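Apart from one protein chain that is not included, each protein chain of the complex appears where it belongs.
Order of writing sets the labels: A, B and C. Residues in every chain begin at 1.
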Amino acid sequence: MSFGIPFTPPEASSIAGSVDMLFYTLLAFTAALGIFLASLVVFYAIKYRAGSKAERTGERARSLPLEVAWTVASLLIAFVIFGWGAALFLRREHPPLDALEIAGLGKQWMWEFRHPGGQREINELHVPVGKTVIVSLASQDVIHSFFVPAFRVKQDAVPGRTTHVWFIADEPGRYHLFCAQYCGTQHSEMGGWVTAMPPEDYAAWLGNQGKGDTLAADGEKLFRALGCSGCHEKSSKVRAPDLAGIFGRPVALENQQTVVADERYLRDSILEPKKEIAAGYDPVMPSFDGIVDEGEMQMLLAYLKSLSPRAATRNEATQ
Amino acid sequence: MSHIRKLIVAYLGLLALLALTVGSSFLDLGGLNSALNLAIAAAKAAIIATLFMHLTSEGILPRLAVAATGLWLAVLFGLTLIGQ
Amino acid sequence: MRSSTESVAFDTKAREKAADTFGMWVFIGSEAMLFGAILLVFLIARISYGTAFAAASQRLSLPLGTLNTAVLLTSSFAMVLAHTFTASRRWRPAVWALICTSLLGIVFLFVKAVEYGREFKEGLAPVLGAPFSFTGPDPTHAEFFFALYFAMTSLHALHLICGVAVIAGMLLLWPGTTEASRTHRVQAIGLYWHFVDIVWVFLFPVLYLINR
Partner (left out) sequence: MSTEALRPSSYLGEGAGPAAWLLTTDHKRVAWLYLMSLTAFFFLGGAFAVLMRVELATPAGDLVSDDTYNRLFSLHGIIMVWFFLVPSIPATLGNFLLPLMIGARDLAFPRLNLASWYVFILGSAFALASVLAGGVDTGWTFYTPLSTLYANGFVSMAALGVFIVGFSTIMTGINFIVTIHTLRAPGLTWFRLPIFVWTMYATALVMVLATPVLAASLILIVLERVFGIGIFNPALGGDPLLFQHLFWFYSHPAVYIMILPGMGVVSEVLPCFSRRPLFGYKAVALSSMAIAVFGFLVWGHHMFVSGQSAYAGVLFSFLSFCVAIPSAIKVFNWSLTLRKGEITFETPMLYALFFLALFTFGGLAGLFLAALAIDVHVHDTYFVVAHFHYIMVGGMVTAYMAGLHFWWPKLTGRMYSETWGRIAATVTFLGFNLTFFPQFVLGFIGMPRRYHTYPPEFQFWHVLSSAGAVVLAFGYLMPLFYLGWSMFRGPRAPANPWGATGLEWQTASPPPPHNFDTMPSVSRPAYDYAMKGLQHETFSPHKDEA
């Protein structure tokens, strides 16, 4: 019917259907309203054209009931659309438990992904169908944006912080992956394909990728190489906080406040250790700003998360 | 002449407030220091605006301009801080 | 009749004066948004890096800052005197008051320059490629503080320089101007001058008085 001309994007994720439902409902509503207004104007334009014999008595230039009526009606309709859109949007905050977490790193001009097993791909992302996938996004340089139209998901990757996007692919296939935020010269080349495959195929694919170390294991190596373990291990002479089980736990700070040790806190503690000092410890840790790049940061975070096995799959801060 | 006397009092008041704000910064009031400093700054601004700039005696229009600016600054600060 | 007003648009002097005053206030509102936006940037940074900012703030010279605040308040007082004298057509004291105002403005700029010089010498000026050396707990964000400090104070100083230039120009043209236009101009520059003073009244505690 469509002669190869695309009119709609593929629906390939668990949320795509509900987003499209809202889209098409809104489309029907706006089309109806648009056609109604257009017909009204055309009707008036013909009926009341100069010289026509239309009845023109009883004209009024204002009508308070009418103004109030359409203002209230517009408001009510607007609130319904708002509520619907917001309810779907807030699901972004609450990914299902037991997710597969993949680290995504944007840099000019490529996407680099690391699977939990350490398998690395560039501008390609393989994911299993039917399983929640959380991509934790970071950027090496400028702002990028992870966009898979078929999944109806998009999230900016902002330098200096970690953001998350999650989806459940429900239709095997190859789908476009784009960078949606303009990021410089080769912006339009930055992207590739997301391949959604049945879980068994995904497992097989992972197996064929060669046995790299896991992301967490790489992080652990880095943790030793950078000398972090020198202070943070229990046997160390320098008194530094023990990091076992740190992720997701509340930390008492010197200024009497308490923060939850989320990714933001861990990242800041590595790059800006003087910012939030854990209560009872001297502020002796040097900053690793400029020493640890974004890719290495993801490894370190994966390692630190792996020290709290229960919390690691829960994603407490999807923004 | 009483007008000039009023201005002199305002001027001395400004200097007194300056002394107060500098002095208070040597006391440790916790989070209150910043609040106090800003309150004093607002008081100084109010003195300058009403007595030096005749904000309240030039009709409604200048006050309208100040009110609009205040509203917009509040929006800028408020909504940006919410977004943080 | 039209000659009594400056602009062809008005037919009475009173309406023109009201319009001038209002125009100046709208301009001040616009300027307030400019400084407000930069203060917002500062505020957000201050919330994130409170300790570093407090430590960096300690390195500013409180005596010089306080002196400068007093100087600027005094200049505003001189300005309002000039306005009062012009209103009662006492031209000679008005001129002296204006001279005082601009001289105090220059004193402020001079003291500010001394402060800048001190900060450059101590390596606290992360601008123009000057080396930055700060021995404190968190030099990165102390540098951030100084960057904002230089941005904000130099923008303020730029406004003050404009004010001094306008007063100087007005004094040069003084003998040849009509009484009506003198009143006009003193009124307008007065409002501007007081506004620049108010900006400093906020900058001073925000920059110099963080947890002394």
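In the analysis below, contacts are C-beta pairs under 8 Å (C-beta built on N, C-alpha and C of every residue); 3 or more make two chains touch, one makes a residue touch a chain.
Please read all numbers here as calculations on a predicted model, not as lab measurements.
Contacts of the undrawn chain with the visible chains, over the full complex, involve A, B, C.
Within the set A:183, A:246 or A:299, the residue that contacts the chain not displayed is A:183.
For subunit C, the residues touching the chain absent from view are 7-10, 15, 18-19, 22-23, 26-27, 29-34, 36-38, 40-41, 44-45, 48-49, 126-129, 140-141, 143-144, 147-148, 150-151, 155.
Against the chain not shown here, subunit B presents residues 61, 68-69, 72, 75-76, 79-80, 82-84. Within the complete assembly, residues 4-9, 15, 18-19, 22-23, 26, 30, 33-34, 37-38, 40-41, 44-45, 48-51, 54-56, 58-59, 61-63, 66-67, 70-71, 74-75, 78-79, 81-82, 84-90, 92-93, 108, 141-143, 145, 147, 149-150, 152-156, 158-161, 163, 176, 178-189, 272, 289-290, 318-319 of subunit A touch the chain that is not shown.
Quick note on the criterion: only the chains that are shown with their structure count from here on.
With centres set at the average Cα position, the gap from subunit B to subunit C is 15 Å.
Centroids built from CA atoms put subunit C at 45 Å from subunit A.
Residue positions of subunit B touching 2 or more other chains: none. In subunit C, no residue reaches two or more other chains under the touch definition.
Those residues of subunit C that touch subunit B in the complex are listed here as 18, 21-22, 25-26, 28-29, 32-33, 36-37, 40, 43-44, 47, 62, 66, 69-70, 73-74, 76-77, 79-81, 84, 190-191, 194-195, 197-198, 201-202, 204-206, 209-212.
Within the complex formed with subunit C, the subunit A residues making contact are 272, 274-275, 283, 287, 289. Across the complex, subunit C meets subunit A through its residues 48-49, 51-52, 137-138, 140-141.
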